[in-house]
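The structure that follows is given in the form of structure tokens.
For subunit A:
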Amino acid sequence: MIGLRAVTKRYGDRVVLDAFDLALDDGAVTALLGANGSGKTTVGRLLLGLVAPDVGAVEGVAGLRRAAQFQENRLCEQLSAVGNVRLVLGRAVPVAEVVAALRAVGLDDESVAKPVHALSGGQRRRVALVRALLPEAELVVLDEPFTGVDTAAKALSLAWAAQRLVGRTALLITHDEAEAAALGARVVRLAGRDAAGRPAAECDGGSSDLDPPV
Partner candidate 1 sequence: MRRIAGLITGALTAAALLVGCAGTTTAPETTSAAPTPSATATTPAERTTITIASLKGPTTMGLVKLMSDAEAGKGLQDYQATMYATPDEVVPKVVQGQVDIAMVPSNLAAVLYNKTLTDAGAAVQVAAVNTLGVLELLEAGDTVKTWADLKGKTIYISGKGASPEYTLNFLLRENGLDPATDVTVEYKSEPTEVAAVLAATPGAVGVLPQPFATVLTMQTPSVRPALDFTDEWTKVAPDSQLVMGVVIVSTAFLTEHPQAFADFLTDYQASVKFTNDDPAAAGELIAAAGIVPKAAIAAKAIPACNITFVDGAEMKSALDGYLKVLFAADPASVGGSLPGDDFYVGS
Partner candidate 2 sequence: MTSTSAADTAAPTGDRWRAVRPLLAAAFWLAVWQLAALALHQEILLVSPVRVLARLAELVPTADFWATVGRTTGRITTGFVAAAVVGVMLAAASAGSRAVEALVKPLVTTIRSTPVVSFIILVLIWASSDKLAAIISFLMALPIVHANVLAGIRQRDPKLLEVATVFAVPWRRRVLAIDVPAVLPYFVAGCRTGVGLAWKSGIAAEVIGLPSGSIGEQLYQAKILLSSADLFAWTVVIVLVASLFERVVVSGLSLLERRVSAGMSGGVDAGVAP
């Protein structure tokens, strides 16, 4: 089982997660929804091992090959889209395959070769997406993967992502229920703070139920 068990995480006096449990579906996408500041990104960072919990444990992640698309693009500005993806892939994967993936999310030949600082916001977001999904990773965290991507490109990207996510354990952090649905994810909601100021989590069964966000 990959997930969080009874995790409490504080930043200063602010308690972001309090005795939080989360179990990711094996070989499938789990979507984490919630308002801003509810701790979704923190959950992602805990799973990736970038931060440690104050109380509790992150389970099942030891030795896993990981991949992530962060909230910010975090690209190497002077490299091209291909260069950025190859940075994490190495030489094992041929350039043609990288280019094909970038084309699949709607980047044209010219954009693929330019340094990424010359690309638009939506294009850069998609490069980060390809970088996250092209490697053969055992745990993938996608944090609001389609921010700033226009509708047409988003459709292409969603289709490609869905295909890449088949059989992979992944956490999708998003506001958008439609995205979660498109990727066949089980939805978990991170509620905002309750009256006592502590976050709560609810688990929805079945991805077809789309309750309005709390």
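Annotations for the structure displayed:
Methods note: contacts are C-beta pairs under 8 Å (C-beta built on N, C-alpha and C of every residue); 3 or more make two chains touch, one makes a residue touch a chain; residues count from 1.
Keep in mind how these were chosen: all candidates are chains of the complex that A comes from, given by their letters.
Everything numeric here is computed off the predicted structure, so don't read it as measured data.
Touching subunit A in this complex, out of the candidates 1 or 2, is candidate 2. Within the complex formed with candidate 2, the subunit A residues making contact are 48-50, 65-68, 70, 72, 74, 76-80, 82-83, 86-88, 90, 94-96, 99, 109, 112-113, 115, 135.
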